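Can you read through this structure? Questions will come right after.
This part shows chain A:
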Amino acid sequence: MLEVRWHGRGGQGVVTSSQLLALSAIKEGKYAIHIPEFGPERRGAPVRAYTRIDDKVIDIRSSVLNPDIVVVIDPGLVKYREMITDGLKKGGKVIYNIPDPSKAEVFEGFETYVVDAYHIALEVIKRPIYNTAMLGALIGVAKIVSLDTVYDALIERFGEKIGKLNIEAVKRGYEEVKKIG
Partner candidate 1 sequence: MGFIRRLNDIPREEYFAPGHAFCAGCGITSIIRMVLKAYEGPKIIVNATGCMEVASTLYPRTAWKVPWIHSAFENAAATAAGIEAAFKILNRKYGYNKKVHVIAFGGDGGTFDIGIQALSGALERGHNFTYICYDNEAYMNTGIQRSGATPMGAATTTSPAGRVIPGKPQGKKDLVFIAAFHKIPYVATLNPAFMQDMYNKLVKASQIEGPKFLHYYTPCPTGWRFDTSHSIKIARLAVQTRFFPLYEIERGKLRITVDIKKPKPLEEYLKLQGRFRHLLDPKNKHIVDALKEEIERNWQRLKMLSQLDFIY
Partner candidate 2 sequence: MADDLKTWRELPVAMIVDQPGNTVEVETGTWRALRPVLDPSKCIKCLICWVYCPDLAIERLEDDSVKINYYYCKGCGICAEECPTKAIQMVEEGV
Partner candidate 3 sequence: MEVKVERQIRTGLNGDEAVAYAAYHADVDVIAAYPITPQTIIVERLSEFVHDGLLDAEFIPVESEHSALSAVVGAAASGVRTFTATASQGLALMYEILYIASSLRLPIVMALADRALSALINIHCSHDDAYAARDSGWIEFFAENVQEAYDLVIAAFRVAEDKNISFPAIVNLDGFILSHSIEPLYIYEGQDVVREFLPRREPIVKLDPDKPVTIGALALQNYYIELKRAQAEAFEATPPYIRKILREYSEFSGRKYDFIKKYMIDDADIGFLVLGSTAGTMRHVVRKWREKGRKVGLISLTLYRPFPVDDLRDAVKGLKKLVIMDRSYSFGSPYAQLYMDVAATLYDEPEKPDLINVIYGLGGRDFNEYTAEEMWEKINRPGVKKIWVGVRGD
């Protein structure tokens, strides 16, 4: 079973990226659960979501405490290093969004990946919604589902026009994500 934890802020599509990942896995015949963590937050406040993916039926429905991968959608959250690595499995992966990858820092003890989803979103979607670029980066790193499946899910979710922009964002996230440590 692969477990992913998503960090971001309300309004950045944290829940949507987890949903899209789960739906894509389901499309490919896998078992998956998307779990949003709704607290008292509103737009702008930190938000989490969890995705579990397996080839077998998934019984467990608690939140993900020991993720294999943590995806940080909001670039401003990277500084909360304890929160990001909390419970992350030994040797697990951190993938984070950074507007200036030259300043990227490694999370010691974890495989660290970065992508400039910030600029991808602003260039492609014209709005600071980084989730789909980060979804692309996650798939680039972990190859959980095929890009084509994600593209289908995006079109279903957003329709042709917005869907295509997001496909572009996913594609660029997939191609531009880099391992730094």
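Behind the choice of candidates: all candidates are chains of the complex that A comes from, given by their letters.
Methods note: a contact is a pair of C-beta atoms (placed from the backbone, for glycine too) under 8 Å apart; a residue touches a chain by one contact, two chains touch by 3 or more; residues count from 1.
What you see is a predicted model, and the numbers here were worked out from it, not measured in a lab.
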item	value
Options 1, 2 or 3 - which one, within this complex, touches chain A	3
Residue numbers on chain A that touch candidate 3, as the complex places them	19, 22-23, 26-27, 29-36, 38, 57-63, 65
